[in-house]
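Sharing a structure below in structure tokens format, with a few things to ask.
Heads up, this is only part of the complex; the chains shown haven't been moved.
Think of it as A, B and C in the order they're written, each chain with its own count starting at 1.
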Amino acid sequence: MALAEPKVTLDLARGLGLTADEYDRILRQLGREPTYTELGLFSALWSEHCAYKHSRVFLKRLPTAGPRVLQGPGENAGAIDIGDGWAVVFKMESHNHPSFIEPFQGAATGVGGILRDIFTMGARPIAILDSLRFGDPNDPKVRHLVAGVVSGISWYGNCFGCPTVGGEIAFAPEYAGNPLVNVMCVGLVRADRIFRARADGIGNPVFYVGNKTGRDGIHGATMASATFDDKAHEQRPTVQVGDPFTEKLLLEACLEAMATGAVVGIQDMGAAGLACCTSEMPARSGTGMEVELSSVPQREEGMTPYELLLSESQERMLLVAARGREGDVRRVFAKWELDAVKVGTVIRDSDLIVRHQGHEVARVPVDALADGPRYEKPTAEPAWLAERRAFDPLTLPPPEDLPIALVALMGSPTIASKDWAFRQYDQQVGINTLVLPGSDAAVLRVKGTRRALAVATDGNGRQVDIDPRRGAAMAVCEATRNVSCAGGEPVGLTDCLNFGSPERPEILWQFAETIEGIAEACRALEVPVVGGNVSFYNETSGQAVLPTPVVGVVGVLEDANRHATQWFKSPGHRIALLGPDDVSLGGSEYLWTRHGRVAGRLAPLDLGLERRVQRAVRAAISAGLVTAAHDCAEGGLAVTLAESCVTGPARIGAEVAVEAPGRIDLVLFGEGPSRVIVSVAPERARGFEAAMAEAAIPWRWIGVTGGERLVIRTGRAAVSVGLAEIDNAWRSGFERHMA
Amino acid sequence: MKFGVVVFPGTWSDCDFHHVVSEVLHQPVKYVWHRERDLGDVDCVILPGGFSYGDYLRAGAVAGRSPVVEAIRDFAAKGGLVLGSCNGFQILCEAGLLPGALLRNECLQYRCQSTHLVVDNVDTPFTRGLRPGQVLTMPISHGEGKYQVDAPALAQLREHHQIVFRYATAEGAVTRAANPNGSLENIAGIVNEAGNVLGMMPHPERAAEAVVGGTDGLLLFQSLLGSLVEDGTFLKR
Amino acid sequence: MKVRVLVRLRPGIMDVQGAAVQRALVGLGFGDLRDLRVGKVIDVDVDASSVPAARVRVDEMCKKLLANPVLEDYTIEPVEASSLEATSALR
């Protein structure tokens, strides 16, 4: 077979994204020049996206162990024991670059990819959460991206049949040239039925299952490992198209095949496709694999070995079956009208041997591919940071028009209602959703048990920008606090770390600090990190996105009926504020919307206190002492109260008085960790007081629910706004841009 | 009462209906695979929601021409009870078991939200436990739920009291604002002339337990349960 | 044998999508746009000895599946030399 393949040279390697050093390393590891196909394998597997070249040394710092952990990082997703023989499997992934190039399909295939990560583990997906960041919604180009991304997520998730129950959408100009599309998926599996991406058992057959292979997304992984410039749109031919219907069939077929006992190991063909699976699976098992590419089901004619190995066609898996059980695999996939073709065998030698029509086109040690280079590149604190942090927001004049300031915050697109997006998502299929999108965390029951899961995602790029370490720790605190405010005990965490180019020392410093912050918080809160994703090179023409770690947390409620939502339930309930007084306007939503600045210092963070506050909230919820619980986040205390007034089925006002140190704008809009407001029915007030005394946290009564207004007094000042005005601003703040 | 829940490639409310029938109503229920030509021993067939065959051509189009639908056609002709919800409604229309068709929502977006339905016709096995004008709360979740039928067919629907549910306000007023998808006359559900085949866009199975979305959907099942008579016929009232 | 099916909404059925696209185009400055309707084109390649034979077959496909008579009309067109080129370029 004479394929006219390009001659392998250093230049060619460079063109594929490899450095001169990396090319040398390939020569050394092979002891010869690679073939063109082999070079393709290395370029994909050693891309930043697959090899975590720049991040691996830092990721080691994350705490990944815990008594409930069944699977930490290193597999398609993490798994946590939730009792009664069940495990929750979850992970978050980014699809930023593809979504910028083609928002609808990019976001859709992002959902497809994370769903596969969950069901390759043997788990049935039960929930999707989407965490999105865009530029200024006043820009029509941004609106086009928002509309495309949301409808792509909606199409894929709805058609597949997994509810989207939570997430966030935030806006900042830094994301204009590079939106962030992070999607988390949560699934359930019997704890003793978790499948792994392994190629065990010499002689076991290797099956290709799912959609046919086309030339989609070749070098997608490499693309995700490069920054955009003005030519971004020329990279278009790599766009992949999603097929949620086939994905649904693949889900059912995979779970059914797993139930037969014929499946030894399985991995989805995501980034770097077949190349990735055929090297990573045997590498994990200390085996090798031989594959015959001409057996691969193909959608297009004349595909080369290189293309077949690197294609990122969607809805495909590589499955290692038990020898002798081939018939079971074929039967199940035939029932679901999917291809299941034997393409190879697990072998003893730890090589990946690739043949095409019988001719060997690649022979590479699997470890050489799977253990890519690791770098410890220099980090440096950005020069501008000290100055930005030295800025004191209190040197700005206080607002004279407090009601207007509050209404403006409620209508800022980041804080405003995201109903426009969520109503496009099926939120209930599976009939497990006890708390729909719109509260601090979504709550899903676990059928067949008394338990429920609470899930939330969080991240605040502005806070991380001015203080990566504390900002990242605060993201962990906020996501876990959200889960606690629903009544769930946080049991596991996944993260998606969205940064600019790691080749810039300032960016890598932000990244390193972020990891430290996440690690500190997770250790203090005893929440293990069981999986995640790093997305570097989020920049366009040298402008990086805000450093944005997004954190996804899963919590367990022992009693599904004992959960809480964030909105006030009736008039006459007492309102309490739990947590410290320390807040700051540094990095706050107020400072940004009112003054257009991202500067100042973050409020102090006491992780021990954070933990006690969360525990106190959970205890109060499970004892039935509170009627609402809401975490104080963007917009500070005033916005938190306003949200509790208007985000529920009925509008209920509140009158509160807060005696706290500091200027009124600081008290109202200052942001800080470890703070929660709750409402308590009068007859439970004594019980609540007793519970708080035991919790050893600062707290106090601040007011009572009722009326048509939100009134907040502090010192001699007061702000009073009608709920209708608050509600209108909140409901239209985002949606008016999308109409 | 024995239920059968039909499963097409791409169906996703099958498990939810199964759960409600077995865990909430405690009735026997089985899945019916789309290739089957014989429904077996069932009293009521449910066509659940989902995206059968991806709904890639038109919602319900491919499923509407599958072997199991032919079996359902015979079953319905003999008076068997058929409930199609969401994609099931779309399939029944595509199969010609119900008149009309479901078009893309007027807003051109998918809609998942709670809706109120006013009950127009209580003389069906599915609604015999309800009051005329009663308002039910049930969620919808679809991208193609705008009911469409031509004027003569609409006149027929009216004449035979085939319109069962209409989107309404919480007070039961049939208004434009209460119409989530632009459906003709706010139609949310219809029956065939004989009254034994019901198609509706809302999801009764998502409103069958107090903890998840209320219990108004259960009223339909409870109407059904009492409707069966020994000789195999059913009660309308 | 290649033929092309055009499936369009029947007269009297509101083309919401077409109207939305039209509004968007007018908003983009295409004031000279009088009307716009969106339908489907289905390019079919069928084993048949002649264009008329292919037409008959494809007509059956339309009746069986491709068009919904409640909503849609369809026309079947042979693919002529010129458009054939365009089509084949797509393969």
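Just so we're on the same page, a residue touches a chain if its C-beta (ideal position, glycine included) is under 8 Å from a C-beta of that chain, and two chains touch if they have at least 3 such contacts.
Note that the coordinates shown come from a computational prediction; the quantities given were computed from them, not determined experimentally.
Student: How does the whole complex break down by chain label?
Tutor: Beyond the single copies shown, the full file gives A x1, B x1, C x2.
By our rule, only the chains that are shown with their structure count from here on.
Student: Please give the intersection of the contact partners of chain A with those of chain B.
Tutor: In this structure, no chain contacts chain B and also chain A.
Student: What whole-number Å value describes the gap between the mean CA coordinates of chain A and chain B?
Tutor: Here chain A and chain B have centroids separated by 37 Å.
Student: Just how far, in Å, is the C-alpha centre of chain C from the one of chain B?
Tutor: Computed from C-alpha means, the inter-chain centre distance equals 32 Å.
Student: Cα centroid separation between chain A and chain C, in whole Å?
Tutor: That pair's centroid distance is 41 Å.
Student: Touching at least two other chains at once: which residues of chain B meet that condition?
Tutor: none
Student: Report the residues of chain B in contact with chain C in the complex, numbered from low to high.
Tutor: Contact set of chain B toward chain C: 57-58, 61-62, 65, 93-94, 99-101, 103-104, 106, 108, 148-150, 182.
Student: Can you check the complex and tell me which residues of chain A touch chain B?
Tutor: Per the stated touch rule, the residues are 151, 154-155, 158-161, 243-246, 248-249, 336-337, 422-434, 445, 447, 560-561.
Student: Write out the stretch or stretches of chain C touching chain B in their complex.
Tutor: Against chain B, chain C makes touches at 12-13, 16-17, 20, 64-66, 68, 70-71.
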